[in-house]
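Notes for the one structure printed next.
What you see is the complex with one protein chain gone and the rest in place.
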C-alpha cells in the first residue's frame, strides 16, 4: 500500500508538523519507502505470540502519597517563550 | 597525559602529580584546538568547567575525593544538566537551559567528575551517522571524510580524539556501540533499567539506555560503577543490589563459551570487517574461550520491528515540544494550531519529522494492530532467540556494523539504506540486553572496526571481563588518530 498526498497531509496534521505543498511529494515518497521496509513484518506468522511491551516482566512500583516537589515556577519559566503573571501565554484557545 | 586512561588519571590525581584544574585546562586547550575541525562538542563553557575543577581539587584537599574526583568528562547533549544548554542536537532546544539535572549527571557530580562540555549528537538521538545534528555533522577523527557514527557521534569522536578521557552516551538502537566501533573506542550499553532514564531526553522509552565510552573496558567498568543504580524517579529503573562492575575484570577466560550467531556473518557483512571479527575471535580462543555457533533467526526482522516501535514511542515522546513552555516557538503564526505546526516544522530536522510521522501513522486508527502489535510480537520472538542462544553460551560475539564508517553524505539522502546498516545492533535494544563495542582492528580503508560483545541480562561484569582480557593481549584500544 502507498500513502497518497491526502494521507501525508492527514499524518502531518495529526503530528502538528507543517508540510508545504512543495515538500509533500518528497515526504510522501520517503514515508512510503519506510513503510515498505516495515511491511516485511507481515510475512511472519506471529499467531499466539504475546506482544512484548517492555524488556523486563516487572510490575509498576508505587510511591507513597506525599508532597515532595517545591514550587520552582521562576526557574522553570525562565526558559518559556511567553509568560505573564505566572501563566504561559498562547494564541487564543477556542473550545 | 592526554592519552591516559581513567585509571591512570585517577592515580595521577591521587598522587598530586596533576590537579583537576590542570587536567581541565589541558583538555579544554585541546578542545579549543581540535573541535573546530571535528565538531564533537555543541557547548563548551570554560568558566563552568574550571569552577567544577576547582571544587574537585578542594574536595581532594579536604580528603573527600573519590576514585574519579577531578577526572574530566564529556556529556552527551541528551542528559539534562542544570545551568547548561541541553539541546539534544536540535534547534527545538537551542535555547533550552535546563533547570534540573539527570540522574546520570547527578551521579557523575557526586563522584566529582568535571564536565568538559556537551557532546554533539544526532537530533533527539535519531540517526546512525551524526549528520542529523542541528549543529552540523561530527567528523570522524580517524578520517574527516568519514562519519563518526551515531547518534552518540560527538561522545565517540571526543574520546577517540582525546578531547575527553570519557564521555556519557545513550543507545536506543546502537547509538553507543556503532559510533564506538567507527571511532575505535570502547563503549558499553547496559541492560535496560540499569542506568536511570530520569533526565535523559526520551527518544524511544522502552529501548533507550544510558551508557558510556572510554578508551578501555576497565574505564567503562569504573564509570558504570558511578552511573548505574536504582533511581525512584524512573519507574523502569530496576531495584537491584549495587554491584562492582570491575570485580571480574581479571578472571581468566578459560572455558568461556562464546556464541557466534550465523546470521551475523552472512551476506551483507563486508569482507574486511568479517576478517577483523574472525581475528578477534581467534585471540579469545587463544585465551581459552570455546566457540559455539548459535542462531538468531529473526535478526532481519529487527529492522522493521524497531522502525515501528521506536518511531511510535518517539511520536508521543516528542509531542511535548510544542513551543508553549520552553523550546522553539515560530516567530509568526495565525492561530494556535498554526503555532504548533510552524514551531515544530522549524524546530525539528527532517529525520526527526520523518520518524514522528511514521510513528503517528503506525499508531493511527486502523493500523495499530497491523504495525504496533505486530512489531511487539516480533520483539518477543527476537528476545526468545537470545534466550535460546544464551542457553548454550556465555556471551555472543559479532560485528557492530556491516562496514567500517562510510563517508559523510554517502547515505544521508536515503533513510532506508541508513536504517539497514543498524542490522547488528537493533536486536539487543529490542530484547533489552547489555552489549559493548571493543576496538578490534582497522578496515581496508584505515577506519576502525569494533567487535560487538552481547551479554545476557545483567551480564555487564562478564562482558567487561571478556573485553578487558581481550585488551590485555591486543592494543587496538590504545591507538589514537594522528591529529
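Think of it as A and B in the order they're written, each chain with its own count starting at 1.
Simple rule for what comes next: a contact is a pair of C-beta atoms (placed from the backbone, for glycine too) under 8 Å apart; a residue touches a chain by one contact, two chains touch by 3 or more.
Heads up, the rule we're going with is that contacts and distances are computed from a predicted model.
Engineer: Missing chain's UniProt protein name, "Aspartyl/glutamyl-tRNA(Asn/Gln) amidotransferase subunit B", "MBOAT family O-acyltransferase", "NAD-reducing hydrogenase small subunit" or "ABC transporter ATP-binding protein"?
Structural biologist: Missing chain, per its UniProt entry: "Aspartyl/glutamyl-tRNA(Asn/Gln) amidotransferase subunit B".
Engineer: Which residue from B:52, B:322 or B:385 sits in contact with the chain not drawn here?
Structural biologist: Checking each option in B:52, B:322 or B:385, the one touching the absent chain turns out to be B:322.
Engineer: Which one, B:197, B:328 or B:447, makes contact with the chain that was left out?
Structural biologist: Missing-chain contact among the listed residues: B:197.
Engineer: Which candidate, B:147, B:228 or B:312, sits in contact with the chain we can't see?
Structural biologist: That would be B:312, which touches the missing chain.
Engineer: With the full complex in mind, choose from B:88, B:226 or B:428 the residue touching the hidden chain.
Structural biologist: Considering the complete complex, B:88 is the one touching the chain left out.
Engineer: Even though one chain is hidden, which residues of chain A still touch it in the full complex?
Structural biologist: Spelled out for chain A, the touching residues are 13-14, 16, 53-54, 58-69, 71-73, 76-77, 82, 84-95.
Engineer: Considering the whole complex, not just the chains shown, which residues of chain B touch the missing one?
Structural biologist: Residues of chain B in contact with the hidden chain: 79-80, 86, 88, 93, 96, 98-100, 102, 197-202, 204-206, 232-236, 312-313, 315-316, 318-322, 324-326, 336-337, 340, 360, 363-365, 368, 372.
The rule is short, and it goes like this: only the chains that are shown with their structure count from here on.
Engineer: Enumerate the contact residues on chain A facing chain B in the complex.
Structural biologist: 3, 8, 11-19, 27, 30-31, 33-42, 44, 46, 49-56, 58, 60-61, 63, 72, 75-76, 78-82, 88, 90-94
Engineer: Using the touch definition from the top, list the residues of chain B that touch chain A in their complex.
Structural biologist: My answer: residues 95-97, 99, 191-193, 206, 232, 235-236, 238-239, 298, 300-301, 303-305, 307-308, 315, 319, 322-327, 329, 333, 335-342, 344-345, 348, 353-354, 356-358, 360-362, 364, 370-371, 373-381, 383, 415-416, 419, 431-432, 457.
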